[in-house]
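Apart from one protein chain that is not included, each protein chain of the complex appears where it belongs.
Showing chain A:
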Amino acid sequence: MSPESDAAAAAVAAVENVADRIETEREHLTDLDSAIGDADHGGNMARGWQAAAEAVTDLDSPTVEAVVKTAGKTLLSEVGGASGPLYGGSLVFASAELSDGLTAESAVAFAETYLEKVQDRGDAKVGDKTMIDALVPAVHTFKKSVETDDLPPLDALAKAVAAAEHGVAFTVPIRAAKGRASYLGWRSVGHQDPGATSTLYIMEELLATAADHLDQVVPSVDATSPTIPDGEATEE
């Protein structure tokens, strides 16, 4: 198999693995969302990712870009809630960064564009109790690990997943300032954000798929210091 079609096959596998994981976690995500939202996150995401997995499997001679774009477009048309534009729309726009294939550099560009799109669309910042709380430390940790620390991509991704885990934990004690949970005010305190949680699940599946694809074991990382850029958490 050529490197490009090999990477595309891995991308298809990643979408399928995410779909399976979200289906497994469907009830859990719905429970999290029923505490502070409208209890549709598990169902919406499961339906969207299932359709995305079917759509990417149907592609003739797929590329990584086409797989990611198709998954995004399918989420956009199937989800029916804020997760559609936030997860799906961001995948569609960020997929262009993978037009020359999947490398450590293009993966960083993809992650940065994805984050930028989620931030533009959702207008949330770190500390608002949203998926941004998982995504910002994950993307910045990934970028720093690749560009500054010169880690192999799989190690960089493992660190990013660890950073996202910290981000998810961080959503529990804080008060929601965005999304439907913000209507609850202080009653949102003590609940884990469903969007941050599903973002972590997606990243865990990307990591597991990448490790499988590279025929390596998932690296264990020191997760004590996720990277959050200066000012990100305090900006108004």
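Here, a residue touches a chain if its C-beta (ideal position, glycine included) is under 8 Å from a C-beta of that chain, and two chains touch if they have at least 3 such contacts; residues count from 1.
Heads up, the rule we're going with is that contacts and distances are computed from a predicted model.
Entry comment: the absent subunit's protein name, as recorded by UniProt, is "phosphoenolpyruvate--glycerone phosphotransferase", drawn from "Pyruvate synthase", "phosphoenolpyruvate--glycerone phosphotransferase", "Exosome complex component Rrp41" or "Acetyl-CoA acetyltransferase". When the omitted chain is restored, the residue from A:V12, A:A82 or A:L135 that touches it is A:A82.
From the options A:G42, A:P62 or A:G122, the residue with contact to the unseen chain in the full assembly is A:G122. Not every partner is drawn; the one left out touches chain A at residues 40, 44, 47, 76-86, 89, 121-122, 179-180.
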